[in-house]
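All protein chains but one are shown in place.
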Amino acid sequence: MKRVYVNEEWCLGCHLCEIQCAFANSGEADMVKAFNNSEQKPLARITVEDGENDIHFAVSCRHCETPYCVKGCITGALTVNENGIVQIDDTRCVGCRTCILMCPYGCLTVGHNKTLLKCELCVENLGGEPSCVRRCPNNAIVFEDRDGGLL
Amino acid sequence: MKKFKYIIIGNSAGAIGGVQGIRKVDQASEILIITSEPWETYSRPLISYWLQGKVKREKMHYRDPSFYKENNCRIRYNTSVEKINPQDQTMALADGEIIGYEKLLVATGSIPFVPPIKGLPKNLKESKSIFTFTTLADAIGVKKGLTNDARVVILGAGLIGLKAAEAMVNQCQSVTVVDLADRVLPSVLEDKSSDIVKKHLETQAVDFMLETSITEIRDKEVLLSNGKSLPYEILILAVGTKPQCTLIQEARGDIGRGIVTDHHQETTLKNIYAAGDCTQSLDISSETQKNLAILPNAFLQGEVAGMNMAGEEAVYDQAFPLNSVGFMGLYILSAGTYDGVAYETQTPEQYKKIFIKDNVLKGYIIIGDCMRGGIYTDLIREQTDLSTIDLKMLITSPQIMAFNQSSRKEKLAQSH
Amino acid sequence: MLKKEGEIRIPSGCAISGIINRSGQCSINGSEIVKSISYMHDRSNGLGGGFAGYGIYPEYADQYAFHVFYDDMSAREETERYLDRTFEMVNLSRIPTRKHPRIKNEPQIWRYFVNPIFTVLQEDQDEIDEKKFIVETVFYINTYIKGAYIFSSGKNMGVFKAVGFPEDVGEFYRLEEYDGYSWTAHGRYPTNTPGWWGGAHPFALLDYSIVHNGEISSYDANRRFIEMFDYKCTLQTDTEVITYIIDYLNRKQGLNFEDIAKIIAAPFWEEIERLPEAEAKRIKLFRNTFASLLITGPFSIILGFDGGLMALNDRLKLRSMVVGEKDNIVYLASEECAIRGICPDIENVWAPQGGEPIIIRVGK
Partner (left out) sequence: MAINFIHPEFEIIREEKRCIKCRACERQCANEVHSYDQEFDCMESDESKCVDCQRCVSLCPTRALKIRKTDNRYRENANWQQQAMEEIFRQADTGGVLLSSMGTPKDYPNYWDKILINASQVTNPPIDPLREPMETKVFLGKKLNKLEFDENGELLSEIPPQIELEMPIMFSAMSYGSISENAHKSLARAATELGTCYNTGEGGLNQDLYKYGANTIVQVASGRFGVHKDYLNAGAAIEIKMGQGAKPGIGGHLPGRKILEKVSRTRMIPVGVDAISPAPHHDIYSIEDLRQLIFSLKEATNYEKPVIVKIAAVHNVAAIASGIARSGADIIAIDGFRGGTGAAPTRIRDNVGIPIELALAAVDQRLRDEKIRNDVSIVIGGSIRSSADVVKAIALGADAVYIGTAALLALGCHLCRTCHTGKCNWGIATQREDLVKRLNPDIGAKRLANLVSAWNHEIMEMMGGMGINSIEALKGNRLMLRGIGMSAKELEIFGISHAGE
């Protein structure tokens, strides 16, 4: 399946993927409104790690073949849909953080309403290409099928 | 006699894992699920949330109600299995019916351990004021008696006891937790972290009476080992659980700290598998056999059992204790064994303790901000050699940056 | 005042026609070609018509036949003085014409049958290139003698052209009095000239004569290249530059007409890639070496040469051209009517592909 992959060779650490992710998932049509018009800034489902020697990379849900978060979820809020996308149903999430405990990559975060947030590849808000990928200025984040291995 | 290719006894995480495991391999054959409860599968940890009013009954489904139909499962509610006969691969139900199986999964879970206390009613299930707290039926019972002026006494400061305390503390007059141990969550935390949790709960109006036991249960009152007494309208007995191994034991399967299985989750009885709270697992972090009664473990075991039942070899060999639990806004992540050199950090947002032994992460405790804690969990799960990892960075905060470039690439640029 | 040929580049549309007897017998009367081109009257506008006949001067077959327009006596006197120095004049006369109501302002039209005379010095130095000498003579007279213009300079062939419709030009020159083995004809439709006799077609140099229909877009690229090789494009017409290109490739580079066609109407690279390796290599070398001789834009030409005709279209075939055969006679024309009009029972009529040369050599 197509997943989000990152290449730290090209990540500039601009953190715009976080901004775009938060905006895309904010439900607002306008970024300024999304960030400046509400009490709480929208939250990203992707995190950029900044290291020494200008190493940067973004981390978001890997949509693992073996999704420990889904297997550990105590409520059934986390599921894998027919396309292999790990999704969360926030009406069923109770914010217990078992998924945080289970995820090897640290890709879930707690939302403002205490339920968990995670990358769902923008299936709900854009379709096609995830916003972080679309807006990455340097192709450091790509949306590709690498199930056969990395080229 | 009816005969089924697959029968699963139980209807919780281990059983559901079993169904999903079977379905990965065999999409056709019918599965019979036998449950002693009257309900579709529900999440047991959610009973405290339901009692608290945070989760509605219909959101307690562990899987959508359509799950059984979609997975071609026949389910028999309110049905107990009396006996398994592994020789002819049959079982006898409580109503006397005999049914046959080709592959059987025992996912009977655990049952509350009820200590022998003076004055304990003979038939606890019919009591309107004394409860265990592991099933929805328990929670429903508690709720009936829960009034604003009710005084609640909970015996046991473990996960079940404290979740019950959290659920009720804002709906009753008082909650007092009594435990013989000197700290809360004695099986999950060590001293300092335990103290943080206790203090937090105390600020939320939960009272504790530690190093104390109940010596006698009377109507509306318990007597304590320190000579005092506590009045109660609701008494919860939450001193622990024990694996439900009776069926296997009687069929002469091996029992240790639960049902003994191999890496395929097969018991010592041919074609009988077991998963979940009823089993014994090898804790890889301490290399000892344990009864790991935790939900993720149950599901993973069930899934492996199911796949093997359907003919595909799968292995589960990564069991270790792990818990994520929150009490009144304070969250705790813990995993593994608290053995080795401990690295402790504390900030206003977080208390953290990490245990490293033989260059492997053995266990950790995080209280407070637990973001990305799963990165630690994975190090335990994979027993990762820490020599190529930036330990200082890792201890400060869990991050992929702490790994070397090739493992970063493997994690972020390859499919998993 | 409108500028005439040589002062400005003049593109034009046209009709062309050609007839050849494969056997080489001079069996084709001039009236045939006049009749043929007359069927395409509407492709001309009266500003130019002309003919080239091959095999028409059997009695002077070894002499160069110069056809010359003179504006006045002094031009003729100067030219004849110039020719006298280096040529043996075997015969000279006015070209016979008849009065024609639609042919006006005719210049003096003279014909000379000449043999070049070479000095001892030239022969000693082994520098004798007779054709080069003829070409230089033609260029000198056309460039430097005001009012004189040599419009035909081959052997046993001749060009006849004028301002007017081609059928009138044919009558004017009394072409029914000539028989040849091949003929070409041209009716002109220029767009910005008052019409000048010298500017009419065919354009000829030595035995080469060209009738051309089209307007080549590569003109200046071709012109500026060919002028590096001692040609002077005084008329600034397509026909002129094409004639020079063919002269350069055939006479100076020694290429045959098949190869010439592959240079001026070169196959596209994608076609070359599909060719056998040796052939591809050959054409690639042609396109590389003679890149600036590729002719683009629409053209259909009939090239007359000693012993044959070649018809060629641009490689996209942006101009019409049909070929027909009957017994030993091959007909070429812009339109089929020009063939059927003189040979109603024509057999085997077809339209050649763009860039596909149709070469007919007599006796072959």
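Letters A, B and C mark the chains in the order given here, with residues in each chain numbered from 1 onward.
As a convention for this text, a contact is a pair of C-beta atoms (placed from the backbone, for glycine too) under 8 Å apart; a residue touches a chain by one contact, two chains touch by 3 or more.
Bear in mind the structure is a predicted one, so any value in this text is a computation, not a measurement.
Student: Give the labels of the shown chains that the missing chain contacts, considering the complete complex.
Tutor: Touched by the chain not displayed, across the whole complex: A, C.
Student: Which residue, C:45, C:253 or C:328, contacts the hidden chain when the whole complex is considered?
Tutor: Going through C:45, C:253 or C:328 one by one, C:253 is the residue touching the chain not shown.
Student: Even though one chain is hidden, which residues of subunit C still touch it in the full complex?
Tutor: 9, 11-13, 191, 214-222, 224-225, 227-229, 253-256, 266, 268-270, 281-282, 284-285, 287-289, 291-292, 294-298, 315-316, 318
Student: Could I get the residues of subunit A that touch the absent chain, sorted low to high?
Tutor: 9-10, 12-16, 19-20, 23, 31-32, 35-36, 41, 54, 135, 137-140
The criterion applied here is as follows: only the chains that are shown with their structure count from here on.
Student: Between subunit A and subunit B, which partner chains are common?
Tutor: Chains touching both subunit A and subunit B: none.
Student: Taking each chain's centre as the average of its Cα atoms, which is closest to the average over all protein Cα atoms shown?
Tutor: The most central chain, going by mean C-alpha position, is A.
Student: Find the chain most remote from subunit B, comparing centres computed as mean CA coordinates.
Tutor: Result for the farthest chain: C.
Student: Could you please state the distance in Å, as a whole number, between where the Cα atoms of subunit A are centred and where those of subunit B are centred?
Tutor: 29
Student: So what's the Cα centroid distance for subunit A and subunit C, whole Å?
Tutor: 77
Student: For subunit B, which residues are in contact with subunit A within the complex?
Tutor: The contact residues of subunit B facing subunit A are 17, 43, 45-46, 49, 54-55, 59-64, 295-296, 299-300, 303, 322-326, 331, 333, 335, 370-375, 377-378, 381, 398-401, 405, 408-409, 411-416.
Student: Mind listing the subunit A positions that touch subunit B in their complex?
Tutor: 1, 3, 5-8, 49-51, 55, 57, 59, 62, 64-66, 68-69, 71-72, 74-76, 91-92, 94-106, 108-110, 146-147, 149-150
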